[in-house]
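Before anything else, here's the structure in question.
For this view, one protein chain was removed and the others were kept in their places.
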Amino acid sequence: MLKRYPTLYYISSRAVWYFITFLAAVTINFMLPRLGPANPVDIIMARTAGGLDTKAAMEKEESYLKGFGLVELNKDGSIVRDASNKPVQSPLIKQFFNYVKMCLKGDLGTSFLNYPKKVTEIIAGAIPWTLALQIPTIIIGWIIGNILGALAAYKRGVYDGVIFPAALLANAVPFFAFGMLLVYVFALQFNLFPAIGGYAQDLMPSMSWEFISSAAYYYVLPFFSIFLILAGGQAIGMRSMCIYELGTDYIKYAKWLGMKEHKIVFYMFRNAMLPQLTGLALSIGIMVGGALITEMIFSYPGLGMSMLTAIQGNDYPLIQGITLLVTLSVLIANFSVDILIGFLDPRVKAGIGGK
Amino acid sequence: MTVEVQSSVAQTGTAPADKSKVIFEVQDLHLHYLTRFGSKIPAVSGVSFSMNKGEILGIAGESGCGKSTLVNGCMGLFIPPLYPTSGDVRVAGESIMNRTPADVRKNVLGRKVAMIPQGAFNSLNPTRKIKDFAADMISSHEKGSNKAEIYERLRQRFKIIGMTEDILNSYPIQITAGMRQRSVIAISTLLNPQMVIADEPTSALDVTTQKAVIKMIFDLLDKDIFSSMIFITHELPLLRHVADRIAVMYAGEFVEVGTTEQLIFDPRHPYTKALMGSMLSAEPGQKQKKPTAIEGAPPNLAKPIQGCRFAERCPVARKECRVNKQEIRIVAERQVRCDYAN
Partner (left out) sequence: MKILKNLLKSPFFVIGMGLFLITILVAVFSPIFYNIDIHTRVGAAYTNPGGKFILGTDHMGIDMFSLLLKGLQSSLYVGFMAGIIATVLGTFLGVYAGFKGGWIDDVITMVTNLFIVIPQFVILVLVSSSMKEGRSLSLIALLIGLTGWTWSARAVRAQAASLKSRDHISLAKVNGVGTIGIVMLHILPYLMSYVCMVFIMQTASGILSEAAISMIGLGPFDTVSLGTILNQAMRSEALTDGAWWAFMPAMILVTVISFALYMINTSMEGVFNPRLRK
């Protein structure tokens, strides 16, 4: 029945697939940290319990254990203990369902390090910074990179001679290396831009002009370290795609028909963009990772920094919360790109039970 | 399917007596390729012919004989490294050489001379509906028509040639190869060009579709949607059914030009004879011969060739052939480029 409406069929089949993937992701997100030999709580206790006396340490441990959902609880909320008074670990399945229940309620757990702050609270504080940095950077980088690539392919000559090697170089440099380079050169040697942070140390976040301009100033280096590499990669890919399109039969035919140049450029760009979009979907996961690392280098107060401090402090609930969020956003981004391609390329819908 | 050859249209191999019916003329056309090192490779050397209204000229020859280059020349489309050396091409009396690329694009391509490319069914933009692709064609040549008018024109035209509106509203992937081929033919002829060049329009199609395509071509010719056609193919049996005259091309030159009957049943040039001999199907009226392949390969035009270009592979070549350049002579009422053809 659905096959009669190819668009709807396409969207729903993609939605189903992404949902299944999401379930898998949640499962993986849950399982992986618990696969290690060490109990996450033991690890953090080993680190932080040093200065506390036994009773305080035990209380802390209990709250961690409860918060992380590791142990069986009695009706009254106290921890079930076995013969030697050690807490009894819940079976993994039970832990998992607990975890899913909590997630659905929007509770991603309580941070170990920032106890008793909730993970969601910490994330909420960091997310605006990350979004503000990544979304414009990725969009602008993608657009400009593709335009440069198309330019290099269509005009050839000088354009190609300059754009191609530059893009090649930009693309080959790893994200973090580039970040460090920019910090070193522009921040430390020439003192043009700040090296660390999202805004001047002495300011508090507010909507004041002072704050926003300060934030913008701190924005520049992180922006460029992601943007340049991304644009470089896109330019290379788009250039290849455009060269391919320019050699196709239909472009030759369009020229033979005497079509105007801007039409031909439009055809080339539109059709070359499609594999680029697919490529975008594939690389969103990688880009997000790279951007997070960039944030870490610049101590930019986004999710990257939160993750770094969480990793260094063995703050498992926070690590887990951030990874889940990152995975979820990558899935959503991929889904959106899939839908977009479905609308732009009739061949995709025709391939799925449409005809 | 046979074609009734009208006596007013049939030509001997020589230039037509009645100049007023001439719609397309190629006069001693020379085209060359410029290599990276600056040397010129003569791809087309001294081709001359003319065509009347309503005539179909078939051009036959092996791959690499210069057919495609000639086609580009006939359209005035010179994209480097292809350049015109000398000669003229006239459509309805007007020369299309020595024009700026912008002029060629706007006024010649699609308007005076149109092309139906090889592999036409891959020539449609896969992400554009047929009607939009066709509309792009029209709007590239005519200013100021709005979309609605253009679509209406397309509907009318498609109706005239017997294609449904559904096809117009489809994407290429949604219609069959045959329909795409016919759409391409329709699009090429939208602006009623005087001359249409069809490059292997029926290759890689099944026999039924081939017949439909040829029927469409005759239909368009009848309805005066275009005036004359150059039909390029390496399938000689096809030419028998379609062409009024045939020109056989080898290594950038015409080696024999004459009526279909003349060339198919009574070829005079050694190469034409060899081509006919390599046909597999027996035509009525031809003696049953064993098909023979033509040994060797076309000459490398980068090196200057003395004498006849076919001499290397000619079964009846003489000593003089490799020395004396062969010019076109009139033998048995058609043009032959061989001093020794009888």
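Per-chain numbering from 1; labels A and B assigned in written order.
In the analysis below, contacts are C-beta pairs under 8 Å (C-beta built on N, C-alpha and C of every residue); 3 or more make two chains touch, one makes a residue touch a chain.
A quick note: this is a predicted structure, and the numbers were derived from the prediction, not measured.
Peer 1: Which of the displayed chains are touched by the chain that has been omitted?
Peer 2: In the entire complex, chains touched by the missing one are A.
Peer 1: Just one of A:Val183, A:Ala235 or A:Ile341 touches the chain that is missing; which is it?
Peer 2: Result: among the candidates, A:Val183 touches the missing chain.
Peer 1: Hey, which of A:Ile147, A:Val265 or A:Leu308 is the one touching the hidden chain?
Peer 2: Touches the omitted chain: A:Leu308.
Peer 1: Touch as defined at the start, partner being the missing chain; which of A:Thr137, A:Ser214 or A:Asn334 qualifies?
Peer 2: Selected residue, touching the omitted chain: A:Asn334.
Peer 1: Check each of A:Ile135, A:Ala172 or A:Ala216 against the chain that is not shown and name the one that touches it.
Peer 2: Looking across A:Ile135, A:Ala172 or A:Ala216, the contact with the absent chain belongs to A:Ala172.
Peer 1: Please give every residue of chain A in contact with the chain that is not shown.
Peer 2: Interface with the chain not displayed, on the chain A side: 17, 21, 24-25, 28-29, 32-38, 40, 43, 168-169, 171-177, 180-181, 183-184, 188, 195-196, 236, 240, 243-244, 247, 282, 285-286, 288-290, 292-293, 296-297, 307-308, 311-312, 314, 316, 319-320, 323, 326-327, 330-331, 334.
Quick note on the criterion: only the chains that are shown with their structure count from here on.
Peer 1: Could you work out how far the Cα centre of chain A sits from that of chain B, in whole Å?
Peer 2: Comparing mean C-alpha positions, chain B is 57 Å from chain A.
Peer 1: In the complex, go through chain A and note every residue touching chain B.
Peer 2: Checking each residue of chain A against chain B gives 248-250, 252-260, 263, 267, 270-271, 274, 344-347, 350, 355.
Peer 1: Quick check on the complex: what are the chain B residues that touch chain A?
Peer 2: 75, 77, 104-106, 108-111, 114-115, 117, 119-120, 122-128, 136-137, 139-141, 171, 173-174, 184, 187-188
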